[in-house]
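Every protein chain but one is kept in place in this view of the complex.
Chain IDs A, B and C follow the sequence of writing; residue 1 opens each chain.
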Amino acid sequence: MSKMAKIKKEKKTLWQRFTAWVNGDAAEQPLLPAEPPKPPKNKGAKGKKQKAQPTRKEWMGLSRFEHFYRVCAVVIGVAIVSVLMVTVLQLPLFGSPDNPAVNEVVERYVEKGLEETGAVNMVAGMILDYRAFDTFGESSVLFLAVTCVTMLLMRDRNNTTKEEDLLTAREHVIEGYEEDIILTKIARLVIPCALVYGIYVVLNGHLSPGGGFSGGTIMGSALILFAVSFGMIRISRFFTYATFRKVTSCALMVYAASKAYSFFTGANHLESHIPLGTPGAILSSGLILVLDICVGIVVACTMYGFYALFTKGEL
Amino acid sequence: MEHLLINHYETAAVILFGIGFLNLLLQNNLVKKVIGVGIMDSSVYLFLASQGYIEGRLAPILVGEVANAADYINPIPAGLVLTGIVVSVSVTAFSLALIQRLYQKYKTVNFDEIVQLARQKGDE
Amino acid sequence: MRLALELILPILLIVCALAVTFSKRLLVAVVIFTSFSLIMSVIWVLLESPDLAITEAAVGAGVSGLLLIYTLKKIHALKGTSDE
Partner (left out) sequence: MPFVYNFPFFSIFICMISGIVTPLLKNGRWAYRLSLFASGAGLLLSGVLLGRIGPANESFSFMMGHFPAPWGNELSVGPLEAVLATAVCLVMMMALLGGSRDIFEDVLPEKQKLYFIMMDEILAALLALTYTNDIFTAYVFIEISTIAACAIVMAKDASATLVATMRYLIMSLLGSGLVLIGIVLLYCITGHLLFPSLQQRVLELVATGQYTIPLTVVVGLIVLGLGIKSAMFPFHLWLPPAHGSATTASSSVLSGLVVKGYIILMIRLFYKVFTIEVIRELRITNMIFLFGLAGMIIGSIGAMKEGHIKRMLAYSSVAQLGYVFMGIGLGTDIGIMAACFQILVHACTKPMLFSCASALSAGRHHNKKLHALRGAAYENKLAGIGFTVGALSMIGIPLFAGFAAKVFFASATMAQPVKMWMTLLTLALSTVLNALYYIPAVTVLWSRPAEGETGEKQPVYPAFAVSTVVFIAAVFFLGICYEPVVTLIQNGLALL
C-alpha cells in the first residue's frame, strides 16, 4: 500500500510539482487548521444516515441559491468588463496630447501653479491648495479607519478572555528579555535612516515627489520596525494610547484650522496673510508645508496604530 | 483591436477590474475578497493615470523658472490617485480588522461557513 | 526596452491577479498581491508619476502587505510559526 502511494507521489507531473512548489508544499493540507464545529459523529450506520439526510438537503437548498448567485455574479462581471472594453475602444488614444482631459484646468495648474501656490511639485500644489477639501476628507478617512480598527481590536471584555490577557502579558515579558541580536543590530542601523528619509520626504513634499502620505508611511514603518525589534514595551515608554490620541487630534486640528482659514478668506475674497516664500526653498509655498507635516504626523501615527492594534490589540 | 493594443494600460485595467470584481463576489475566503477589492481599486487608478499620461512629456515637477503647459503631463490624475490609494488602504485595514474579529467568533474566514454558523446559532 | 516593459508589466499584473485568485494558500496570495503592488509602482514610474510610485511602494507594497500578513497570523493561516 505504502509503496504504491510512494510511487504515485513520485510520479507527479512537472506541472503538479510546480503548483505544489508555488503553494509552498506538496501535502494537501487544509487551509485553516481550525474547522467549524462538526456535529458529533454517530457510529451506527442508521444514525449516520439520519444525520446526513437533512444536512444534505440543507446544503442542496443553499447551493441552489448559491448557484444562482454565482451565475448572476459571473454574468454581471462579464457584462461590465465587455461594456468597459467597448468604452475603451471609444476613448482617446494612450499618450495623445489632444486628450479631452488636457484643457484649461490643467493649463492653469501647470502654468500658474508656482505663482499661486508656491509649490514646485504641481501634484502637491493641486491636492493641498486647489483641491484641498478632498484631501481633508481623505485625511478624515484615515482617521476614521484607525478609529474603526480601535473599535474592533482594542482589547475589551467582548474580544478577549482572561487566558488571552495572561498570554499577552507573558509575551510582553519574554519580549523584554529576549532580543534577536541580528534584528536589533540591523534595526539600529536602519531605523534612523528610515526616520530621516521619512522626514526628508515630508519636508520636501512641495519640492520633490512624495509628501505627507508617503513620508508619513515611511516614518510609520520605522516606528513599526522599532516595535518589532525592541518590543512594544520599549515603544510604550514614549508612545501610549493617550499620546497617540493627542498627537493625531492636534495634527488634524491644525490641518482643519489652517484649511478653514484659507477657505474662509478665499470664499469671502479676503486677503490671506500667508507668505508664499521664494519658490524652491524649503520654507516656501505657504500652508502646503504645514499641511504636509500634519498629514505626515497623522499618517505615521495611523500606520503604527494599525500595526499595534493588529498584533497586540493595544497601543 | 489595434485600439485596444495602443490603449494597453486601459485594456489591462479593465481586465483587472473584472478579476477584482469577480474575486470580491465569488471568493468565499474573506481575505481573498479583500485582496479582490485591492485589485479592483488599483485597476481603476491605473486606468485614470494612463489617461493622464502624454507621450514625451515630463512628470509634473517644475524644472526651471517658467512653466509651459506643453512640457508636463496632466497632474490631476496623479492627485486623484494619491487620494484614492489612501482611501483604499484605510478600507483594507478596516476590513482586515473585521475579519480578525469574525475569526475570533467563528474560527473560520470562509464567509459561507460564517453565515451558516450564524444561522445555526440563530443570530442572523 | 521601455516598450517591452510597457507591454510586459500589464501582462504581469494580470498574471499576478489570476495567481492570487487561484492560489490555494493565503500566504502565497498575499505575497503575490504585494508583488502586484510593486509592479504597479514600476508602472507609475513609467507613467511619469513619481509621487504615486513612492506612495504605492510605501503603502501598497509595505503597510498593506504587513497588515495582511499579521491578519494571516491572527487567523492561523501561516504554517511553521510558533503560535500553536
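Keep in mind that, in the parts below, a contact is a pair of C-beta atoms (placed from the backbone, for glycine too) under 8 Å apart; a residue touches a chain by one contact, two chains touch by 3 or more.
Please read all numbers here as calculations on a predicted model, not as lab measurements.
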Check: shown chains touched by the absent chain are A, B
Among B:44, B:61 or B:78, which one touches the chain that has been omitted from the display? B:44
Missing-chain contacts on subunit B, rising order, are 17, 20-21, 24-25, 30, 33, 37, 40-41, 44, 47-48, 51, 76-77, 80, 83-84, 87, 90-91, 94-95, 98-99, 101-102, 105-106, 111, 114-115, 118, 121, 123-124
Can you list where subunit A touches the absent chain? 80, 83-84, 86-87, 90-92, 99-106, 108-109, 116, 129-134, 136-138, 140-141, 143-145, 147-148, 150-152, 154, 156-159, 245-246, 248-249, 252-253, 256, 260, 262-269, 272
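The rule is simple: only the chains that are shown with their structure count from here on.
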Cα-centroid distance, subunit A relative to subunit B, in whole angstrom: 12
What are the residue numbers in subunit A that touch two or more other chains? 31-32, 34, 121, 123, 209, 211, 213, 306, 310
Junction residues of subunit C - those touching two or more other chains: 26, 49-51, 55, 59, 63, 67, 71, 74-75, 77
So in the complex, which bits of subunit C are touching subunit A? 19, 23-28, 49-51, 53-55, 58-59, 62-63, 66-67, 70-71, 74-77, 79
Applying the document's contact rule, which stretches of subunit C touch subunit B when the two form their complex? 6-7, 10-11, 13-14, 17-18, 20-21, 26, 29-30, 33, 36-37, 40, 43-44, 47-52, 55-56, 59-60, 63-64, 67-68, 71-72, 74-75, 77
Counting only contacts in the complex, subunit A reaches subunit B at residues 31-32, 34-37, 62, 66, 70, 73-74, 76-78, 80-81, 84-85, 88-89, 91-97, 99, 101-102, 105-107, 109-111, 113-114, 120-123, 126-127, 131, 134-135, 138, 141-142, 144-146, 148-149, 152-153, 159, 208-209, 211, 213, 306, 309-310
